[in-house]
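Questions regarding the structure given below will be posed in turn.
One chain of protein is taken out of this complex; the other chains stay put.
A and B label the chains in the order they appear, each numbered from 1.
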Amino acid sequence: MLQTDNVSMRFGGLNAVADFSVTVEKNEIVGLIGPNGAGKTTAFNMITGVYTPTKGRILFEGSDITDLKPHSITERGIARTFQNIRLFKEMTVVDNVLTACHMRINTNMFEATMHLPGYLRREKEAREFTASLLDAVGLSAAGGELAVGLPYGKQRRLEIARALATRPKLLLLDEPAAGMNPQESKDLMEFIVRIRDEFDLTILLIEHHMQVVMGICKRMYVLDYGLTIAHGTPDEIRKDPKVIEAYLGVE
Amino acid sequence: MSSSLILQNLANSLSLGSLYALIAIGYTMVYGILRLINFAHGDIFMLGAYIAFYAVSMFLMPWYAGFVVAIGLTALFGILLERVAYRPLRDSPRISVMISAIGASFLIENLGIVIFGGRPKGFPVPDLFGTVVHLGSVSIVSVSLFIPVFTFAILAVLLWIVNHTKTGMAMRATSTDLDAARIMGIDVNRVVSFTFGVGSLLAALGGIMWTLKYPQLNPLMGIMPGLKCFIAAVIGGIGNIMGAVLGGFLLGFIEIMIVAFLPDLSGYRDAFAFVLLIVVLLVKPSGLLGKHQAEKV
Partner (left out) sequence: MMKRNHLYTMIAVAIAVLFVVYADNNFDPFVLRVFNLCAIYVVLAVSLNLVNGFTGLFSLGHAGFMAVGAYVSALLTMTPDQKEMNFFLAPIVPWLHDISLPFLPALLIAGLVAALSGVLVGAPVLRLRDDYLAIATLGFAEIIRVVITNVQTVTNGALGLKGLPKYATTFWVWGAAAVSVLFMVFLIRSSYGRAIKAVRDDEIAAEAMGINVFRVKLASFTASSFMAGVGGALLGHVLTTIDPKMFTFLLTFNILLIVVIGGNGSITGSVIAAIGVTVLMELLRFLDGPMNLLIFKTDGLPGLRMVVFSIMLMAMVIYRQRGLMGNREFSWQMVADAAALPRSWIAAVKRRARRTGGK
């Protein structure tokens, strides 16, 4: 479903990510792990079009999306969350999710302002979809609150609901468990598996702590200083000397 | 086209350009430290010229004393302006500070109209600056010879301050990251005040030179030079002192040359700067000597 060929990103003299090649198959949950500053988020930014890679190609469902703008990539079916939560702070929870429906409502300024029938029908569908999404992430009760007022954990779940509202095929989650305690992250992982099944998703997941994702990823890639130092099953990763070195330093 | 005409225009653009450069440095220094377009900079320029005018014509000071007093008072005014209008907004969105700056600009202009009167005043130019000098085929008012000399002397002093003194180091640190500089024990408020002081001092000097060159004062005289010099700073790469100088010269050169060689367009003179600004912003938004900064996601 997703394939990157030797994708690289240079900032000035710094190789943020070099020769990054991953493949993700349909309905897989794949982990992308590595220490801080390893280039994980940069990899996400290239896949979602925030950065254009300095080298390499990105294929999604067989077509080249390397040079597309972020909104076109979202339109093709890739959605994401952000490491440092980027909700629309001044909007309510419901409006955050509805905003992500905008693309599928597919309207223009004139039609929307005039509240023409076609637009009203799609708006109504979007509201129903939003309600079901908020229900799925357990935020139905908080619909009218401002996003900025939610506690941290709920903000993360709202970000996931918002990403789902774009009706993605591939979901990229950037450290969804950051700042959570072990029990919370365990619950979150179960939740991720559940939405994968419920929404027929494929998921690529960034995580800083290996243990958190070991349980749900069949395969994972390990980045360190921009280089892919290992990939394989959780067991293989756990034993890989390069990974141990990257995480623990050289003795 | 005769070579003497070309030389004449080159001399003119050299003096106009260095005047622009002088004022642009003030913009660029403030922007470098606070990321703020000091909309009132052009009005501080006007203030400097008026204080010099009153010092010389009302308090009958000798011109050099009057100029020093004007430059000193204007620098103090710049520091005061930052305290009152910008410091309370240090942690606010940039747009809020900019709105405050726009307010400050209109305030100074209209206070100028109230206090100095709206009618233009003639500036008594001292003989030293007002005589016409002939250099071969080129004739030029003597002040136009002084301006580039002043500009380059000041540039040298400023670069020395920024690169070789402790205050300069604090300025560079504050400009890189204001919060980090504060944590490292730098008295950020002092650095900002110093910057505004120096910027306003240069604006005052620019204002005085401007009136020596075009000896007429009015309270709105700062608007156009202010905007143009800001543009010069952007063209050169805002935040960069050498860039401001480069931008100033470039703008002065283009203005003089277009008016000289394409006289049909002289009515559009005030628009050149804006056209140039937009072209530069679209082609190289960080300016000729500026560094590009990527946004962190």
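As a working rule, contacts are C-beta pairs under 8 Å (C-beta built on N, C-alpha and C of every residue); 3 or more make two chains touch, one makes a residue touch a chain.
None of the values given here were measured: they were computed from a predicted structure.
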Option from B:85, B:125 or B:205 whose C-beta touches the chain left out: B:85
Touching the hidden chain, out of A:88, A:129 or A:247, is A:88
Hidden partner chain, touching residue among B:59, B:106, B:160 or B:214: B:106
Check the options A:65, A:100 or A:139 and report the residue that touches the missing chain. A:100
Residues of chain A touching the missing chain are 48, 50, 69-71, 74-75, 79-80, 82, 86-91, 95, 98-105, 107-109, 112-115, 119, 123, 126, 162-163, 165-166
In the complete complex, the non-displayed chain touches which residues of chain B? 35-37, 85, 88-89, 92, 94-96, 98-100, 102-104, 106-107, 109-114, 118, 219, 223, 227, 230-231, 234, 267-268, 270-271, 273-275, 277-278, 281-282, 285, 295, 297
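Rule of thumb we're sticking to: only the chains that are shown with their structure count from here on.
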Please tell me the distance, in whole Å, between the geometric centres of chain A and chain B computed from their C-alpha atoms. 48
